[in-house]
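Rather than the whole complex, this shows some of its chains in their spots.
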Amino acid sequence: MRPSHRQPDELRAVSLERAVVKYAEGSCFVKFGDTHVLVTATLEDRLPPWLKGQARGWVTAEYGMLPRATSERTRRESSAGKQSGRTVEIQRLIGRSLRAVVDLEALGERQITVDCDVIQADGGTRTASITGAWVALHDCLAWMKARDMLRGEVLRDHVAAVSCGVHNGLAVLDLDYAEDSQADTDANFVLTGKGGIVEIQGTAEREPFSEAQFLALLALARKGVGRLVELQKMAVM
Amino acid sequence: MRPSHRQPDELRAVSLERAVVKYAEGSCFVKFGDTHVLVTATLEDRLPPWLKGQARGWVTAEYGMLPRATSERTRRESSAGKQSGRTVEIQRLIGRSLRAVVDLEALGERQITVDCDVIQADGGTRTASITGAWVALHDCLAWMKARDMLRGEVLRDHVAAVSCGVHNGLAVLDLDYAEDSQADTDANFVLTGKGGIVEIQGTAEREPFSEAQFLALLALARKGVGRLVELQKMAVM
Amino acid sequence: MRPSHRQPDELRAVSLERAVVKYAEGSCFVKFGDTHVLVTATLEDRLPPWLKGQARGWVTAEYGMLPRATSERTRRESSAGKQSGRTVEIQRLIGRSLRAVVDLEALGERQITVDCDVIQADGGTRTASITGAWVALHDCLAWMKARDMLRGEVLRDHVAAVSCGVHNGLAVLDLDYAEDSQADTDANFVLTGKGGIVEIQGTAEREPFSEAQFLALLALARKGVGRLVELQKMAVM
Amino acid sequence: MRPSHRQPDELRAVSLERAVVKYAEGSCFVKFGDTHVLVTATLEDRLPPWLKGQARGWVTAEYGMLPRATSERTRRESSAGKQSGRTVEIQRLIGRSLRAVVDLEALGERQITVDCDVIQADGGTRTASITGAWVALHDCLAWMKARDMLRGEVLRDHVAAVSCGVHNGLAVLDLDYAEDSQADTDANFVLTGKGGIVEIQGTAEREPFSEAQFLALLALARKGVGRLVELQKMAVM
């Protein structure tokens, strides 16, 4: 039995609310159960120096967590003076995931920065962030299209993410914090709408796992991401 | 005429929503028009080293702004590696304002940290933060009372804040960003429920101002804070 | 009775010595009793990036304190790796105060940096700094005039500052450290030679204060700044 | 054809030289072709604060690269003042990989820090580091056994790592830099001697990849790690 009484292949209640802030070109407030992330997409004309003059753009991400998003208050990274290793890992993952479905040439010499700020954390903040980031990115690109700033299609597919793990010997989908902290194995899957794999990160927390276990998790992830992509489609309809 | 068509002594629409996050002992989502701040109050047993063993507690505040809370994206302070001077000034002001109405001896040897995170900024983020922080602090103390952690009354009064300024020659209450960026004079007033002055910060942005002008601003502030304190009372009823 | 036996409206002995260092375009060694600050004004051709090409200049300030300016040695900020919140607040205040009496267009595309370094601190370092900074700035501008670098009058008025507070129930002028550390209310006033208000910062250290108390402090400040402006006039004569 | 003329399932020349420095309790100079990493294992009595008094130890890793380990000189991280996101990601991966085969209770309340310093980089520095780190850790534990510091067996299995990728449409084992920089898909596999999966990190560099492609890479990785574990066995014989 899962602590949340969900079925093994059942996502938490997911919602994707668009246009939640006033200034950003695109935004999404994404909830995976009690995990809540505010995502904004910002269009800027400046590019990172190493990309200048190459006739293509860039999509990057930053990730943060409000100090009391968690059960215990965590120290503000601005006050600590640097981003933690975990923060850096996650924001690099979000950026790579989005770029996998973006045509950077079609974007032109511009940068879109996607900010994912966790308001409340109950496990799976990175997968919720990626799933919501696609919506914010979509709306930022729609904003640009409405202003005739784009020639072709920039967004080539959906991308969404979910975690799976082995909990009490059972392969389960979309771990919440209670499950995540006890899981034997924990894997994050980033998949496209067409079913392509963008990123797989699997970690044995206690015992190494087998190939069969891993494939079971991948099957669950396919199911979960399929559902998340449907929700993205409904959200931007 | 004010850009927002408000009367000179008219606040923006103010709302104070309580218990908006799952983990914090107290929280408040405060809106002053399009300025939105999420405030949480966290109770901790540890004290700053210089306060240990003095049989009293501490209330402190931290302030942050999401990168796209503003019209232009601002760089994340965790990535810049330090808090700006403006951030430091504001969080010190919030902390002092709350402590002015708190009986630190009655709190006991504990610290309450109030985090004010600006989700959207349209002027007056520090005054909205203080006004909402009182609600979050109130609820954190209520949480403690419900657990028999307090002997006496910790909160001695209300405290709330509002900005006033001279805009197009007219003294006006509760400046939004459009007014603030054009104001000749800008002052922030932190007052208690009983009308005591906790903090006054008045700055001549262009021309020095006269005592008469300053007193006109103070009169407006009294009116505004009176209304904010009523809203705090209704919120925690 | 004040610890220093001064009358309630009596300044400490104030001196403003000019041209105290060899290299700076303007300088002033200012003493408010045992509070001693060395102020230098440096002319530079470079401007902050956000001000370039706007046909006007900038006046900014930096503030520091020697480690043993105080009763207990304080850690060197260069060794701590960052400026404290207090330092940042004070240097921003000094810069704003000076700019309130400067015609930035008449200055042309140049920057004057005013460095205020506290050699000895006995309360009121920020007000002494502002008062001395006006002299150093005046002399830097005189240096420029002597070289035909200025077309019009850059300095539109005097500016000086003083602290007032309520000590043992008595409103007093120009607090020294012994008074400041026990004051119920502490306010800094920055006023111009013509009596305009540039900045008011009033803080209730213990109990909130009333409007009447505040106006009594302002009246004292007017008297004190009037005397400081006379001393500035004599100094630059 | 691979740039190095290797077979698709052929590792580079791998060597694992032990006891290469004078002071460390364990050390290994590992070469995967032109990728050379010096690994040392240091035994210390102190533990990270969050682990104290739990009757178990810790194994952690740090990773660095000499400035001219690469084709272009990279800036020294000590001079940049912080570790890059890439460095942080890699050292966390090495630490997790080693802990997957260590019995932390059997280690006792001690910490072993494994330093992996890249002398020369030609792709696969993290997989070479993990493979060599196992040898250095083994020797550090042997040093402890020789001094009767351990009660039971700390090291439960071998662990080694290899990268695989799709290069010119062909799944290949142990990518060097020339292949890595052109690969469509790049995955790192950390496996145990018994064939358990410790960590999988797969990233689509250009196009998302399919499950079949991923399984082909995993099969190659099994073959490669099998050979690396044989080399570890010979090295410590």
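For clarity, chains are labelled A, B, C and D in written order, and residue numbers in each chain start from 1.
One rule holds in what follows: contacts are C-beta pairs under 8 Å (C-beta built on N, C-alpha and C of every residue); 3 or more make two chains touch, one makes a residue touch a chain.
The structure displayed is predicted, hence computed values, not measured ones.
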Expanding from the 4 chains in view to the entire complex of this file gives a copy total of 6
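Here is the rule we go by: only the chains that are shown with their structure count from here on.
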Both-way neighbours, i.e. chains that touch chain C and touch chain A: B
Shortest contact path, chain B to chain D, counted in steps: 2
Given that chain A and chain D are copies of one sequence and touch, is their interface built from the same residue numbers on both sides (over half shared) or different ones? same
Calculate how many whole Å lie between the centre of chain A and the centre of chain D, each centre taken as the average of the chain's C-alpha atoms. 28
Using CA atom averages as chain centres, what separation in Å is found between chain A and chain B? 33
Residue list for chain A, restricted to those that touch at least two other chains: 81-82
If you connect every pair of chains that touch, what shape comes out? Choose line, ring, star, complete or other. line
Throw together a list of every chain pair that touches. A-B, A-D, B-C
Okay, in this complex, where on chain B does chain A touch? 21-24, 27, 34, 38, 40, 42, 44, 62, 64, 66-71, 73, 76-83, 87, 113, 115, 117, 119-120, 122
Contacts from chain A onto chain D in the complex sit at residues 82, 85, 88-89, 92, 96, 100, 157, 187, 191-192, 194-204, 207-211, 214, 218
